[in-house]
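Let me begin by presenting the structure, written as structure tokens, before commenting on it.
Note that one protein chain of the assembly has been removed; the remaining protein chains are unaltered in position.
Chain naming follows the written order as A, B and C, and within any one chain the residues start at number 1.
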Amino acid sequence: MNEMIAHLTPALPVILAGLLAAATPWYGLRKAITLAGPLLAAAMWFAVAAPGTYGVIEVAGHTLETFRFDATSRLWGLVFIIAAFLNALYGLHGRSRLQDAAALIYAGAGVGAVFAGDLLTLFFFWELTALASVFLIWASATPSAYRAGLRYLVIQVLSGVLLLTGAVIHADAAGSWRFDAIGLDSPGGAVILIAFAIKAAFPLVHNWMTESYPKATPFGAVVLSAFTTKLAIYALARGFAGEDILIQIGVVMALFPVFFALVADDLRKTLAYSLMSQLGVMVAAIGLGGQMAIGGAAAMAVASVLYKGLLFMTMGAVLAQAGTVQASRLGGLWRAMPLTALFTLAGSAAIMAVPLTVGFAGKALALTAFAREGMDLVWLALMAASAAAVLHTGIKIPYMAFFAPPREGGVDVSKVKEAPAGMLMAMGLAAFLCVYLGINYGALYDLLPYRATYDPFSYGHVISQLQVIAAVLAAFALLARLGLYPRPRPGEILDVDWLYRRLGYGVARWGWLMTDRLWASMDNVVMRLGKRAAARLHETFSPIGTLSRDIPSGALTIWTGALLALVLIVAYFAS
Amino acid sequence: MIEAFLALFPAAVLAQAPAIMVAAPMLGAALATVLPGGRPAWVVALFCSLITAVFAFVLLFQTWGGEVISYAMGGWAPPLGIEFRIDGLNAPVLLLLGVLSLLGVIFALPSVADEIAPRKQSLFYATFLVCLTGLIGVTSTGDAFNMFVFLEISSIATYILVAMGAEQDRRALTASFNYLVLGTIGATFFVIGVGFLYMATGTLNMHDMALRLVELDDNRVVQVAFAFVIVGLGLKAAMFPLHVWLPNAYSFAPSFVTAFLASTATKVAFYTLIRFIFDVFSVEAPFVSAAFVWVIAALGVIGMIAASVQANFQTDARRLLAFSSVGQLGYMLLGLGIGTAAGVTAGVLHLLNHALMKGALFMALGVFAIRYGVRSINDLRGLGRTMPATASAFSVAGLSLVGIPMTVGFVSKWYLVSAALDRGWWWAVAAIAVSSLLALGYVGRLLASIWLQSPPERALMAAKDRIPVMMLAPMWVLAIANVWFFFDATPIVELARGAAEAALAGAPR
Amino acid sequence: MNPHMVLRVVSKLLIPIIIVFGLYVHFHGDYSPGGGFQAGVLVAVGVMLYALIYGVEEARRAVPPWTVRAGAALGVLVFAGVGVASWILGGNYLEYEVLHPDTAYKAGQHLGIILVEIGVLLTVFSVILAIFYAFAGRAPDIPDEEW
Partner (left out) sequence: MSGRRREAGTHPLAALWAWTAAPAARAVGLIVLVVAALALAGADWLRPREDYVGFAAAPGFYALLGLGAAVIAMLAAWPLRRSLERREDYYGGDDGDE
């Protein structure tokens, strides 16, 4: 240990708190621990005086940089710590020890991954996020959640394995394990990019998110929404800033989920798709590169942690209190949960990027970067995607849950109670942050990796954003009145998960059947052809033949002979 | 510290250390045969394995800086007499034997008392000591024919040990018989190879043989000898297509025997492979280097994937781990096949680490078996709740088997990947990744069954007494070692590196 | 009247000779072909012949199984003990030279090899007999009527 561990990574108290929570059966003490962990981490964050690399550990002949505190990582780290605290607050009433522990370990792993200075440390925490978070899905304890969790785990672990593979290749070529700009030129870069792409829910590999988040527990989905994808955005920003291909992917990623978000019946599924769309904007901004775009992506990530977290919290509260988040069974909940409705509206405003909310400050920066670069079409597409976000999230979530007329056979509003105090506190705090950072946007911009000289509150910007929002609202009201709005109804919307859940499964089954038949017919043919020869062999080697049938050692003896022949042949030709 | 340890022994004893290693368990075996009951025999076995462990450390320290100890049996100077030759390559294997036999014997008392009829227990321990004698002999001898003799001693004792499982399951008898047939084939191949070598070089001393083989690269007899030796020893080590004896033998043998064999017997056979390939023959001989790529590395890669796939389909926990052993052996073979110092280091490292993992895993299964009599994966369900201590140790070792960071499994996989990359073998890296995923699959099945499922009702009732500490302690020692040596990897990495250097030193060309 | 009179008489004559011949082979092993292994087999054959003629039960009375087990252990102990003795006398394991001060005639070598071979003889004798007992004990003896 060349440099004594002066500053430990802030991940440590969070993970330790998680482990402690796992071992603490007393409810009160455990909750104190879950709150104390993030607070301690925040204290450690503020204790760092100057950027630099701390917490260097020597393990197995490798130097692990566990705490790299610089312009990029400090922002994400802080946001993750705040999110961990909000989540702990939100989970105050939760009785599940497993979830408390998993949430903290998962959050700690996210923090650790952000502060990782080298690829090995990154890999370690990367895998830890996967392993810890799956329990938040499994905690739902339904068979379908179990299977979704399994699929989630498989793809997340795959991401980790790819990361390790790519890292090894990259480090081999670059001669260093440092996690800096990787780029696609370097060998291994592509493999690492795929690893990141999985966690960032790129199109075609996004199903783990849209499938598992709605299956997680109310608390679990909140926690899940905060870390994994934002961690991937961080990793992309650090490793692949300015890779052109990300722009195209980002555009597709921003537009593709719009439809799914609009028609999904499960409101948490809507949120998952909407999250994917937001991530698409960030990915495109990272692909653009340059200080402003990266800053914009960072600001959006911060904003997204806050308002997406807030919306998942409110929907979690609805699920916990009303028993469902199916749009087709909800409506009129404002009567029972007025405060939750208020906070939902705050979150909606933020995701709509209404001026004076954090969403506005974030989105403005990212989209303006495109405009300044003269990438008009990309800009237009992303603008359209964010206009659609107003529709499919900003309006749909609060309207369907709270303000639509109650449904026939849906949730009986009179039996629903307002969310418990802990949840309300967490939602309130998140809503406050959404608005506070929107007004005092300087505080947010100061944390960005570059000094923003951009002022989002120019007349042109404010008015144009208001025009978009108002137009979408009016269009929604009009079409809903005309009955042209696709009203939610229960049903499964096919996504690319069909490829593996149906097609892949079907193909595998079909292949299995076919091979079975093939073997049978082959057997037949071989039997007929080989009958005479076999009979002869049998006559000759009868004792051995029976021996080999009864005892597998006979077969192995043949293998031994074959191997001997192989070695002999190799040796013969080699010299 | 090393000097202080060595200073504890008189010089005369230090000089006799190689012989003491072999003689102690041999005398112990004779003594145990005539003792009346299991417990006195166990005391003898414990004492002998303690001596073995202590002298394994002595030998290790004596050879630490690359020294070579040559011990002339009966005072007949090599190359004519039988030589015991300890160098950096076999000293770690001896250490492994010593430490794991000690831990195993501690574990054995309750386990054997449970699984073996009291009448046979003293003979059981005697057989175990004979087996240990043979394994130590194989590892320390420098004489090719003597190696064959010791190999047979250990093998025959192993057949008996495996057959002792018949009290639990009659299939142990067929398993043992199969093992006997195939083991004998392997030994015969080996001795044929040694015969050819003797024909070509006129010597049986392996060091002497290496010196004489330098000029005999083109000799067909030598090449044939090489083929016989590789295949014979490969069979003993359960190299992939020749592994068929192993799963049955491991799954029907008594628990202690499986734990002991899995962590030592195949390791010793693997050591003999290294000894022959690198030390007696040379990597620089064209037929050896060709065999590396086309036979050893290729079979290693095929084995680590095929056996891992097979492990995924097993329903019996011990069988699953047995197939996993075959797969893990693939890693070691791949390390050898890479053929560089880094590759051999990785191979030996994985050899040591795998002994730690599998020792702990099989011991844990033994504990499960003694408490609930469970064997199939299905029966493991809920054990995390009913036996958390054992289940945790099992999980740690299982994760190490997968190669999760913070366990030694990661360290050895790490070295293996680096070695493969140095050589530019991308396909090998890909295969390691695939095999690791497969390992995750089968270990995941075990762990999911243990931790995620609820215990069957009867499990709570059928519980016998508390688990003896004597079973828990060695298991936990191994499980902790699995984590410890990740954070302090230097000792084992140095051991492996020393072994690789000794192996590659070979004869000057 | 016992139907095997001839066999019994002849075997009673032969068995001591066989055993003595075994010992002869053993002691010859020192300087010409022969030795403990072959001798052990020969001596065991003597007992086996006895068992064939008089029945396994009789043979078991003459050479009880526990002696067989003890003999095997004792043989190994003798063998290993010679090694330990040579340690104590300051030599390497099984270094016979140190066993006797007379080096001119290699007396130590002679002594050592004979002692070791005695160990081998004992073990081989015992083990061969143990195998014989194990197999012979499985099937009932051939009844007298079938001779």
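The rule is simple: contacts are C-beta pairs under 8 Å (C-beta built on N, C-alpha and C of every residue); 3 or more make two chains touch, one makes a residue touch a chain.
Computed from a prediction, not measured in an experiment: that's the story for all the values here.
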Left-out chain, listing which of the shown chains it touches: A
Identified contact with the non-displayed chain, of A:387, A:433, A:448 or A:566: A:387
Residue touching the undisplayed chain, where the options are A:131, A:184 or A:473: A:473
Touching residue (missing chain; options A:138, A:177, A:334 or A:360): A:334
Residue touching the undisplayed chain, where the options are A:8, A:493 or A:569: A:493
Chain A residues that touch the omitted chain in the full complex: 142-144, 147, 258-259, 262-263, 332, 334-339, 341-342, 368, 371-372, 374, 376, 379-380, 383-384, 387-388, 390-392, 402-403, 412-418, 459-460, 463-479, 481, 484-486, 490-494, 501-502, 505
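Everything that follows uses one rule, which is that only the chains that are shown with their structure count from here on.
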Comparison of A-B and B-C (more C-beta pairs in contact): A-B
Averaged-CA centre spacing for the pair chain C and chain A, given as whole angstrom: 78
Euclidean distance of C-alpha centroids - chain B vs chain C, Å: 36
Chain A and chain B, separation of their C-alpha mean positions in angstrom: 43
Contact set on chain C toward chain B in their complex: 69-70, 72-77, 80-81, 83-84, 87, 90-97
Touch list for chain B against partner chain C, complex: 12, 16, 19, 23, 26-27, 29-31, 33-34, 71-75
Sites on chain B touched by chain A in the complex: 174, 177-178, 181-182, 185-186, 189, 217-218, 223-224, 226-228, 230-231, 234-235, 241-242, 244-245, 285-287, 289-291, 294-295, 404-406, 410-411, 414, 417-418, 421, 429-430, 433, 436-437, 440, 452, 486-487, 489-490, 493
